[in-house]
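One structure, pasted below without further comment.
A single protein chain has been omitted; all remaining protein chains appear in their positions.
What follows is subunit A.
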Amino acid sequence: MTSRTSYITQEGPANALALNKDNSQVVIAGRNVFKIFTLLDDKFEEFCNLRVGKNLNLNFSCNDVAWNLIEDHLLATAATNGAVVVWNLNRPSRSKQEHVFIDHKRTVNKVSFHTSEPMLLISGSQDGTMKCFDLRTKEATKTFYSNTESVRDVQFSPHQAHTFAAVSENGQVQLWDMRKADKYFQHFTAHSGPIFACDWHPETTWLATASRDKTIKVWDLTAKPSCDFTIHTIASVGRVKWRPQRKYHIGSCALVVDCGINVWDIRRPYIPFASFNEHKDVATGIAWRGDPQSFLSTSRISTIWSIIKTCFENPLGSNNNPTRRQVSEPDAVNVMNLLPIGTNNDQLNSVFDNDVRSLQSESAAGAATTATTGMISGGDDETETDEPLDNNHFTGPYLTNYRRLPPDYGKRHQPKGDFSFGECELDPLPNSIIDFSNGGDNFAICNDNNWSLPKEAFPLRHEIQNRSPPPEQFPNHPPEVNNEDTGSILIEDQPCQLVIQCVPKPTFWNPSSLVENTLRHHANIKDIQTTVSILLALGDKRKSINIEIALQEHWLLEYIDMLGKFKLWDVATKIIQLAWISSVSQLNQQSTTVHTCCSTCTKSLQRAGWLCDRCHSSKHALCSLCHQVVKGIYTWCQGCSHGGHIHHMSEWFETNKTCPTGCGHLCEYS
């Protein structure tokens, strides 16, 4: 399996990059470059240059860029002069600049879109404030005063829609609630130096912070923030990004000294899991391309002419069998810290091979390029191969570029002190997979070339286990009619109404296999709506059809998913209601509960709505008119979040329009 690297040159340094919703395009932004590229298989193609117009003022000099992940045509940039600029790619004119917010007095370091509200944008600035912008009203709706020095990064939580994290130059992390602009609800000192970046873990409530004190820390925020993992790097860390689908992996790039991009396993804090040294200058931005095998990066470059580089390569190891790797890696990762008991050799090999390469590259020069048997000790780390391995899946064209070691495992993780940290870390990791001798590189994308079809046609909303193979598999079984009674009559092209009309006469002719084939045929040609409609129309008769329930469920879900994409929610709901499979028909009964939380400590209110178990107060449940605790129905304004007894509120709003607390909000009572 090949892996590829490609790159493209740009004038001027890039400060940041962002991918669009479906990872097909990338935007890079810098002091004097601002362009969108389409990502092709092996190269970049310039899609549009946004740095156009008569007066190229400072608004075009970007510190950061963000791409709206819901509305694909919206972009936002942070300028060094304090402006936050919104770009609309749908604008007919050549200049795509939509609006400029000039609310910040000093440089804006970071912009970031809300994860679910496409029209909300937040910015973090050098002046120590964060501002929330509403793109509909085109104004800064809220200002959050961090009371610290410059805010370096703001990131919305993917788990709680209203929460965002802000990190600042004095080493503090603050967690804010969008609705409460007066004060953060949690804060802690995370580093002894300035923090430059943070990233929420996509699955768990972890926050990774990167600082000038040369560490990356992973904070568990479920209760009191606690530092679960600390990674020690050799230089100040500029950016961090979690690797998708790999719980313990995080990518980072340094701010100075180290030009490489490192991927770390957070449980092994001193040696990177993999590293890439394609860049000739410090990398300024990294982004994963949705899957764990490919990423893009930009770099600052000293020369005015710089190079953008794409490397499509299998970055994280030399495993040539991607499907196996995908399945196996979680196991293998665990094994790294434990003992490799009962795990496939190949899998282990693939993971350890990385480690070995990064650890022992010097001594690896003379090592064989195919897996060998026997005992080999590499470098300072006195480990041995316990078991002969003879997997020969390293047959890619880059074999000669690999300096591979026979994979050794089993003992090497037990004596942790045996690693020669200093030597390996300071060594500029000479084992880059493909050595490009470019003068400098600005931009790189790494990907492997594994174009195997995805198993599921659509990303599934729910995790479904024991699912039968999806329809893509069915071309292997050509739709042959093996009918017993009527002989082979091919009616595939017949309108479906005809087929259904045939059903009422089962005594003469059993159509079930014909219907079954029809259904499969329609599913195969991606005409899933026909398939599901026929199935629905069949009613109880569908029991006689010999199609697995799991496949039927899969079809249903796909159809619902498709309807969702066309925003036909009504139809989708009808389908769900008519569904005969319980797991589908229960879809619209899930997530119907709204949990309330205490407004001071955000602990969810379980026992009673008016008393918080943690802070033992009912402050959140006071009526704003009578100042008594509301034990019955509490009604409140969605805008200003003040409220109280429902009858008090209705009385009040008969005569008044503004909020009874005097907050000045014009509440609507209906």
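The definition used in the following text is that a contact is a pair of C-beta atoms (placed from the backbone, for glycine too) under 8 Å apart; a residue touches a chain by one contact, two chains touch by 3 or more; residues count from 1.
Please note the rule applied: contacts and distances are computed from a predicted model.
Just to verify: the chain that's not displayed, which of "Membrane-bound transcription factor site-1 protease", "Ras-related GTP-binding protein", "ATP synthase subunit delta, mitochondrial" or "Mu homology domain-containing protein" does UniProt list as its protein name?
Spelling it out: the chain absent from the display is recorded in UniProt as "Ras-related GTP-binding protein".
Give the residue, chosen from A:Glu98, A:Asp127 or A:Asp177, that touches the chain omitted from the document.
With A:Glu98, A:Asp127 or A:Asp177 as choices, the missing chain is touched by A:Asp127.
Which of A:Lys21, A:Lys105, A:Lys526 or A:Lys631 touches the chain that is not shown?
Looking across A:Lys21, A:Lys105, A:Lys526 or A:Lys631, the contact with the absent chain belongs to A:Lys105.
Which of these touches the unseen chain: A:His114, A:Lys131 or A:Arg212?
Selected residue, touching the omitted chain: A:Arg212.
Quick one: say which of A:Thr80, A:Gln97 or A:Thr602 touches the chain that got left out.
Going through A:Thr80, A:Gln97 or A:Thr602 one by one, A:Thr80 is the residue touching the chain not shown.
Can you list, in ascending order, the subunit A residues touching the missing chain?
31-32, 58, 61, 63, 80-82, 105-107, 109, 126-127, 147-150, 152, 170-171, 188-189, 191-194, 196, 212-213, 236, 238, 255-257, 300, 302-304
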